[in-house]
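Structure first, commentary second.
The complex appears here minus one protein chain, its other protein chains still in place.
By letter and in written order, the chains are A, B and C; residue numbering begins at 1 in each of them.
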Amino acid sequence: MSSLQQYGLLLGITIGTVGFVLSLFALARTFGKARREPGKDVPATAGQLSRDPVWVRYHARYYGYALLFLAFDMEMAFMYPWAVVYKQVGLVALLDMGVFLAILFLGLLYGWSQGALRRQ
Amino acid sequence: MTTQAFFIGFFGLAAVWFGVVVFRTHSMMRSALALLFSQTALGAMFLGMQAEFLGVLQIMMMATEMSIMAIFMVMFMMDPGGLGEMEMTHQKRLSLVAGFVAFTGAAAVAVLFDWGPVVSVAPDAAQQTADLGLELLGRSMLIFETAGITILTAMIAATAVAILPIEAKTTTNEY
Amino acid sequence: MTSLLIILLLLAGAYLVAVLEAWIANGRLRFATPVLAGIAMLGRESIVPRQPDRIFFETAPVLLLISAILGAMVLPLTPDLITTDLATGALFINAALVYVLVALLMAGWGPDGAYAMIGGWRFLGQLIAYAMLIVMPITAVAMRAESLLTTQIVVSQAGLWNIVYQPLGFGLFFVAAMALAFLPPFDLATANSELASGVEAEYSGVRLAVFRLARLTLVMTLAAATVVFYLGGWQGPWLPPWAWSGLKILAVTAAMLLAGRLMPRIREADLMAWGWMLGIPLALLNIFLVGVLVLVWP
Partner (left out) sequence: MPAETSHTPHHMSHTAPVEYTCPMHPEVVQHKPGSCPKCGMFLEPREVSADSRPDEHAGMDHSAMNHDDMAFMSMIDVTKDLPRSNDGLPMDWIDVPFGPFFPGLPSALLLILTLDGDTVAGARAQTLAENTALLPDSAAMDAEHFVERLAKLDPLAPLAYRLLARRAIENAAGVEIAPTTARGRIGALERERIASHLGWLALFAQQTGFDWLLQRATALQLHSQQANRQQMLALKPEIDRLKKRLQRTPLLKSRSVGLGQLLPDDKLRGPVARAAGITDDARSTDPAYIALGFKTSQRNTSDILARLQVHLDEISHSLVLIEAAGSIDTLPLPVVADASGDGEAVVETPRGSARLQLRLDQGRVISAQLDTPSTQHLSLINALTEQQALGDALLAVGSLDLSPWEIRQ
């Protein structure tokens, strides 16, 4: 199977999954529809009818981690091709990546020392 | 060839469509995730162009990065839910002109430039990844390590700008 | 044809996960329960909360299911029983499973409910804690296999399974996989007692059924990934390859489901701190150790 056929197959599976879910919805529809009743459509609030929207500026306390994560995520782009040829290249590859990771680790240590790695 | 054309055409249109949605919606969250799916569609285009590693990497990385962008947008933008139906576009005339010029330029380059003979057979995906690895460890090693330094700079800059240092925080804290 | 067979196997596996989950939870082994529960769920009303982001709300369960299924498509059950043996399989499974996060963010934001939204954002924090512990151990696996092909990764473990060759990586991957599947003790996004089921709070009826199915499939996919990357895949004496794959996958699933029952839920602050201050240094150490090991004793 050529790689293009493989991608086509994956796309087909995606579409097939959507179709499967739609048919489940259709099946459920044959059992009956949801009845509209007052108060039923209020989002879950433990018995209270809260009416205000919650789409507000949300304070995520992990933003320090998130900033460092962006950098680490980037670094993974280099790790995979490196890993594939690692054995072939040998010690040079180890040293190379060692230096690269050491640089990154410095960043981690800096963030750590400044308090990025905690709940803000 | 038709599969390829289909992939590139379909996902190209999807990428453009999601790109338009980024500015057509009022909700920050929709905007961020539309950008995410636009990038995902770009990744799928890469797949169609037989750059498998690049495509999969794009599909993977953009999902996390754009999600993190989403949380920062929700943290710092006014009215992230779009309930106030805020307009997302600015300086419409200028951006229209700029977009038109850029599009014409790109189209002109695509049409007028002599691309030479089309490379018919790309190396298979496994070979591409291995070649990329060898390139990183050989000729482009310096670029690769420079990228490391750049990432380090970004980490330090981000920390310095965004994080309240520990000493300052303990003095403002009551407990 | 193969792909259809694999999808059916995956669904059957998800079914077994449901049976296993109920067995571990209440000690009763009943094979009919998930079917009955599923039919009951289809028959229930599927309520859409007022004024939601309808696109997000409807897309989230489907995206979660697609993500789990696509992730499984690159995992071999036997040398031939694999849908797409992508050349970048070990990377592709990451790419597919990252959309679990996107789905949960959508499910959290979509219904405009406080519990769901907090659950969704919590899962983003969880991803930041576990993601590196998925990709870095996989890198170390790829170093040994010299390939991102999942079949090649299984073949590379012919002499010695990776669980012995790189036990540190296995430990990190196993824990991170549980966090990815938001299984207890990492069920921060769906914590019942803290968020009244969090991202699942607003789903009911058929939408909840799809959500649950997706979660079970996800557990299955991750167990299969653990088997492929660390437990030698289909390899094993006496039994045929498919039987080995099946047995190992069920064993890993059972271990994942059981572990969560025996301990309290982790705190979000602890998860983040340990993931970064302990997990990432250990993952880097693992890469280094495997690097040295690969050179001296391949």
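Here is the rule we use: a contact is a pair of C-beta atoms (placed from the backbone, for glycine too) under 8 Å apart; a residue touches a chain by one contact, two chains touch by 3 or more.
A quick note: this is a predicted structure, and the numbers were derived from the prediction, not measured.
Shown chains touched by the missing chain in the whole complex: A, B, C. Here one chain is not drawn; of C:Leu148, C:Leu172, C:Ala223 or C:Ile266, the residue touching it is C:Ile266. Of the candidate positions C:Ser3, C:Thr33, C:Gln51 or C:Thr78, contact with the hidden chain is made by C:Gln51. For chain A, the residues in touch with the chain missing from this view are 45-48, 50-54, 56-61, 119-120. For chain C, the list of residues touching the undisplayed chain reads 25, 50-51, 112, 114-115, 118, 121-122, 184-185, 187-188, 191-196, 260-270. Contact between chain B and the absent chain runs through residues 75-76, 78-79, 81, 83-87, 89-92, 164, 169, 172-173, 175.
Definition applied: only the chains that are shown with their structure count from here on.
With centres taken as mean Cα positions, chain C sits 13 Å from chain A.
Residue numbers of chain A whose C-beta contacts span two or more other chains: 3, 53, 55, 58, 60, 66, 68-69, 73, 76, 80, 83-86, 88, 93, 108. Of all residues in chain B, those that touch two or more other chains are 27, 29, 52-53, 57, 64, 68, 71, 81, 124-125, 129. Here chain C touches chain A in the complex through residues 3, 7, 42-43, 45-51, 61-62, 65-66, 69-70, 73, 83-88, 90-91, 109, 111-117, 121, 124-125, 128-129, 131-132, 135-136, 139-140, 142-144, 146-148, 196-197, 201-202, 205-206, 209-210, 268-269, 272-273, 276-277, 280-281, 284, 287-288, 291-292, 294-295, 298, going by the rule given at the top.
Put simply, chain A touches chain C in their complex at residues 1, 3, 6, 9-10, 13-14, 16-18, 21, 24-25, 27-28, 31-32, 34-35, 40-46, 50, 53-55, 58, 60-62, 65-66, 68-69, 72-73, 76, 79-80, 83-88, 90-91, 93-94, 97-98, 101, 105, 108, 112, 117-119. Interface residues of chain C facing chain B in the complex, by the touch rule stated above, are 53, 55-56, 86-88, 91-92, 94-95, 98-99, 101-102, 105-106, 109, 112, 121, 124, 127-128, 131, 147-149.
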